[in-house]
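Excluded from the complex is one protein chain; the other protein chains are retained at their positions.
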Amino acid sequence: MDTFGTNLRVTLFGESHGPYIGATLDGLAPGLHIDEDYIRRKLSLRRPVGKISTGRVEEDRFSIISGIYQGKTTGTPLTILIPNENVKSADYERIFRPGHADYTGYCKYHGFEDYRGGGHFSGRITAALVAAGAIAEFALEQKGIRIGTHILDLCGIKDRHFTEDPAELTKDIQYINEQEFAVFSPDVQNEMIARIEEAAKEGDSVGGILESAVTGLPAGVGEPWFDSVESKLSQILFAIPAVKGVQFGLGFDGVNVSGKDYNDAFAKHDGTVITKTNHNGGINGGITNGMPILFSCAVKPTPSIFTEQESVDPFTGENTTIRIKGRHDPAIIHRARIVVDCAASLALYDLLSYRFGTDYFMNES
Amino acid sequence: MDTFGTNLRVTLFGESHGPYIGATLDGLAPGLHIDEDYIRRKLSLRRPVGKISTGRVEEDRFSIISGIYQGKTTGTPLTILIPNENVKSADYERIFRPGHADYTGYCKYHGFEDYRGGGHFSGRITAALVAAGAIAEFALEQKGIRIGTHILDLCGIKDRHFTEDPAELTKDIQYINEQEFAVFSPDVQNEMIARIEEAAKEGDSVGGILESAVTGLPAGVGEPWFDSVESKLSQILFAIPAVKGVQFGLGFDGVNVSGKDYNDAFAKHDGTVITKTNHNGGINGGITNGMPILFSCAVKPTPSIFTEQESVDPFTGENTTIRIKGRHDPAIIHRARIVVDCAASLALYDLLSYRFGTDYFMNES
Amino acid sequence: MDTFGTNLRVTLFGESHGPYIGATLDGLAPGLHIDEDYIRRKLSLRRPVGKISTGRVEEDRFSIISGIYQGKTTGTPLTILIPNENVKSADYERIFRPGHADYTGYCKYHGFEDYRGGGHFSGRITAALVAAGAIAEFALEQKGIRIGTHILDLCGIKDRHFTEDPAELTKDIQYINEQEFAVFSPDVQNEMIARIEEAAKEGDSVGGILESAVTGLPAGVGEPWFDSVESKLSQILFAIPAVKGVQFGLGFDGVNVSGKDYNDAFAKHDGTVITKTNHNGGINGGITNGMPILFSCAVKPTPSIFTEQESVDPFTGENTTIRIKGRHDPAIIHRARIVVDCAASLALYDLLSYRFGTDYFMNES
Partner (left out) sequence: MDTFGTNLRVTLFGESHGPYIGATLDGLAPGLHIDEDYIRRKLSLRRPVGKISTGRVEEDRFSIISGIYQGKTTGTPLTILIPNENVKSADYERIFRPGHADYTGYCKYHGFEDYRGGGHFSGRITAALVAAGAIAEFALEQKGIRIGTHILDLCGIKDRHFTEDPAELTKDIQYINEQEFAVFSPDVQNEMIARIEEAAKEGDSVGGILESAVTGLPAGVGEPWFDSVESKLSQILFAIPAVKGVQFGLGFDGVNVSGKDYNDAFAKHDGTVITKTNHNGGINGGITNGMPILFSCAVKPTPSIFTEQESVDPFTGENTTIRIKGRHDPAIIHRARIVVDCAASLALYDLLSYRFGTDYFMNES
C-alpha cells in the first residue's frame, strides 16, 4: 500500500537503483498551471549540497509524461518520472544495516525486494514525493495558502520559532522558502553546518526537529475523527523516512501547561474570528479554525554511519559486523524540510478537494 | 469522513446528546469470539471515576446488533450500540468554547451540527471507539499480541518508562492493564491524582503523556510509505480528542542522540533476530522488526475549564465572555489510556488483515 | 467488504433474524432535510403486498439514531436502524438452498455465518439499502434529479419503454413512482400479476427486466475509467440480490445496430447541447452528457421455490433433497424496482459529491 489520499491519490514507485523513480497523481483538478521551474526549485532544495551531504548528486531531471496539455493539468492522472543517474550498484550487497529497512523489507518481501541502496525504502524516493507535492503546493499557493519549514533544532542547536502573528508568519515562510539551508539565524546556520561537518568527519550522523507552518487555510477544513487534519498530516509525514515524531501546536511541550493557559481564546478580528494564542496549532477537533497550522517533526539521525556496526548475516543468520560503504549523508534534516512541505501539501490538497470538489483548484485563466 | 481502515473499516457515529452512539465494523474475520465481559471491562476503564472525573456517569450498556451469531463474529458487518443515558440537554446552548470544536464544527457544518455537549466531537464518542477497538484487541490477544498504555507524565509528574526487555515488558503490560489508574508507581499515582484534584478545585485542567507498548507483533507488518505502522497508528491516534503529539521510539527525545548511539544493532537471539536497543520503537522503514512497538502520545489539558473565558458570540459575532456549566473532567488522560489501546488495536488489526487475509484472526475452535 | 462509495460511504449491516438491520452513511452533506414520510413511502414500496409476495410483512419502522438534528442531517455519520419483527426462526435449519447464498456463505465464513433466513445475504437487508438510498434520492430531487424504474418485462410479458423525450420522461418517472406495481399499462399489470399468482400456485417463481431512467443530471459527471457512471451504477446494482445483468442505453439490444445508426448525433437545443437519439443512455466515455441516464437490470426468478430440489447436506456432504418451508416470494421484481432507484441514488450522490464537494447537497433554507 503505497497510495495516499481519497480525492487526490498519490502512488510512489521506483527503487534506488532502478531506471526511474516517480509518482502517479490521480485526482488533480483540470487547468492547474504546471510550473516546471517551481518543481525544479523544490527538487533542488531536496538535493544534497556540499560537504554536509552524500556524494551522490542527482540532477533530478523529471519529466511529466501524462495528465498535462499545453502546460496545464488535464484533470486525468499525471505521472512524473525522474531517472536514476549516477548509480553505482557495485557498492551494494545484501546486508542488514541497523536503523534501515533492509531487515524489515526482507521479512515483508521474503527476499524478493530490490535491496540495492535501500530499494523502494531509499530516501531517494522522496524526490518523487517532492515532485508530486510541489504540484500540490503550487496549487495551494494560487489559493493564498503558504507552507514553510525550518530546522528548529539540530542536535541541540536551536533556531528561533516561527513568529506567532499570522501576517509576520507569512513573511517568515517566504523568507525560509528562499533559504537553501532553512534556519532564520545565520549564526545558528553556521553552527548547525559545523555540527553536521563534525558528524561527517567522525563517520557519524545527526538529527533534529523541523518546525512547519501553514497560513491561509480557510476555517472548517478536515474531518472530525480519522481524517482530522492532524490524522491526515501525520499519516503522510510519518511516511517520510526518519520522521519519528509529529506534534501540533504545543504538542509534547504542552504537557506542563494547564487548561487555563492552554486554551486559545476566541476574538473578533477584521470581520472574522481569530484565536489570541495558537497553542492548538490552528486545529480544534481535527478541523481548521482559520489560524495558522503549526506542527513539528522529529527527524532521527541518518542511520547510514561509517563506523563498524553489529548486525546479523542475511544468509547465515549469524552475528556479524558490518561497515557501510558508499555515499551517505551525515544529516538529512536540511533536505527533509522540503519533503515535509511537499508531503503536507498533498494531504491538504486532498482534504480541500474532498471538501470543495474536483474543480476547487482549477485556474480558469 | 469518519471511516478508518482498508481491510477492517470502522465508522463511528452518534452525538453526545442523541439516543445512541456506536460503531460499525466491516471486515472482521468470521469466528472471532466476542467476550462481552472483556469489552465491558475496557469500557469501564474509559468511564469517569470519582472526584477526578466528570459527574456524568454512563453505564455504557452496549449491545451488538449485527455480525454476531452464537457469541462469535459472522464475518459480516458488526454494529455496536451504546445508549446515551443520563443526558441533561438543558445544560447546553450554542457557544464557542475555547479549545473545543464548537467553532470549527460550525464553520464546517454551517450550523447544522448537533452542538449539544460537543455533539459528534464529544469525548463521549470514544466509548464507541473503545467498544470497537476492544473487539480488535481481544483478537490480537488470541494471536499473542499484547498492548498496554500508562501515564508517563502528568503535568510534570513522571512515572517510570516501560521495561526494555520484551519478556518483562509483557508483564508490565499485563500489570498496567489491571490498573484502573494506569501508572507503575503507587506514589506517583497518588501525586497525579492529587494534582488532578487540585486542578478540579481551581476549575482548571491538566494534560500529560501516555506511553504505549505492543509486544508479539511478527516482523514484516506495515507498508513502506503511506501505510507505514507509524502512519496508520498516528492516523488513528490523532483521531482521539486531545492528542496533539505522537512519537515512536525515542521520538522527539532522540534529537540530541547521534546516529552511532541511535541505531539499533541487530543480533541473533533464540533463532530469531532482535535489536540490542529499541530506539526505533520496533519499526524500521515503516515495517515491524519483531521488537516491541513503543510509542507515546501528548494529551493536552481538557479544554473544559470552569473559569471565565474570552470567546465570540455565535449569533452576533461580537466578543463575549463565557463560563462553562455542566459536568466536566479536570483531566482525561487517565481515561484516554484505554482509548489509545483500542484505537491502536484497530490499526494493527487492519494491517495484519491486509497482510494475511480475512481469515487470519479466525478462531477455529 | 460491505461498504460502498468514496465521498459518500454506505455500510449495510444486519441479518434476517437478528434484532435489527440497518445502514451507516458517512459523507452526507450537512443540512439535508430528512423527510421521514418519503423514506417510509419508499420502504412501503419495497414491502411485500398481497398474494404475490411473502407472508412476512414487516412494518419497517426505522429510526435514525445519529447524524440528524432538528430534522436535518448534521453532516456526521447517519445510522438508520430497522427492527426485525415477525421473525419465525423455527422455520430455518442449515440447508444449502439452490440459487441462494447458503453454500457460498458457508465456504466464505466457514460456518460462522448466521444462516437463518439467509442471514446477511437475505433480501431483507435491502430494506436498509432502501432507507439509506431514499435519503440520497430525496437529496437528488432537491437538485432537480429524478429517478424511476418500472417492470419492462416479467417472464415475457412486456410493458412499454420509457418515453424518449426528456420532458415527457420526467412525467413518466413521476407517474411510475406513484404506482405500487410499477408498469405503465394497466392491462400489462393485470397480466403480470396473474403470472406471478400462477407461479405462486405452482410453488414456482418468475423474474424479469427492470428499466430505469434518470433525468436532470448535469453533463460532466463521472470518471473516465473505473469510476465511470456505468461502473459505479453497475457496482451497486449488482449488489442487489437477484440482479444478474445490467445494461445502459441499447445495451445487449445494440448488438445488431451498426455505428451509423447507433451514434447519437449532437444538436443545439435551448442554449445547451442534446443528442438526437439516446442509444448511449446518457453516458459517453463514462461521463454524463446531459441526456437522461437509461439502464436496465435483469432480475432472476426468486430462488425460493416450494418444489423439491436437489442439494448437498451441509453436515454429511452427501446428496440430498430439500423442500423449502416458510414464507417466500414467487417474484421480487415488483419490489426490487424501488431498491434499484435507491441503490442508483447512492451511486449518483457519491459521484456528485466527489465532483462538487461535501456541501453540494446542502439545503440552506
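A, B and C label the chains in the order they appear, each numbered from 1.
Everything that follows uses one rule, which is that a residue touches a chain if its C-beta (ideal position, glycine included) is under 8 Å from a C-beta of that chain, and two chains touch if they have at least 3 such contacts.
Since the structure is predicted, the reported quantities are computational estimates derived from the model, not experimental observations.
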One chain is left out of this view; which of C:42, C:146 or C:232 touches it in the full complex? C:232
Pick out which of C:191, C:264 or C:341 touches the chain that's been left out of the picture. C:264
Out of C:208, C:292 or C:357, which residue would touch the omitted chain in the full complex? C:208
Contact with the hidden chain, among C:20, C:96 or C:112, goes to C:96
Tell me where the left-out chain touches chain A, residue by residue. 1-3, 9, 11-15, 18-22, 24, 26-27, 30-31, 63, 65-69, 72-79, 81, 108-110, 112-114, 119-120, 359, 362, 364
Take the complete complex as the reference. Which residues in chain C touch the chain that isn't displayed? 1-4, 6, 10, 12, 96, 98-101, 103-105, 107-108, 118, 120-121, 125, 153, 155-156, 199, 204-209, 218-228, 230-232, 234-236, 238-239, 241, 243-252, 254-260, 262-268, 273, 275-276, 279-281, 283-290, 298, 300-305, 307, 309-312, 317-319, 354
Identify the residues of chain B touching the omitted chain, counting contacts across the whole complex. 6-7, 76, 224, 354-360
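Here is the rule we use: only the chains that are shown with their structure count from here on.
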Which of line, ring, star, complete or other matches the graph of chains that touch? complete
Same or different: at the chain B/chain C interface, is the fraction of residue numbers used by both copies above or below half? same
To the nearest 5 degrees, please report the angle of the rotation taking chain A's Cα atoms onto chain C. 180
Averaging over Cα atoms per chain, report the distance between chain A and chain B in Å. 26
How many angstrom between the C-alpha centroids of chain C and chain A? 45
Determine the centre-to-centre distance between chain B and chain C, using the mean Cα coordinates as centres, and give it in whole Å. 39
Where in chain B do residues touch two or more other chains at once? 1-3, 12, 108, 120
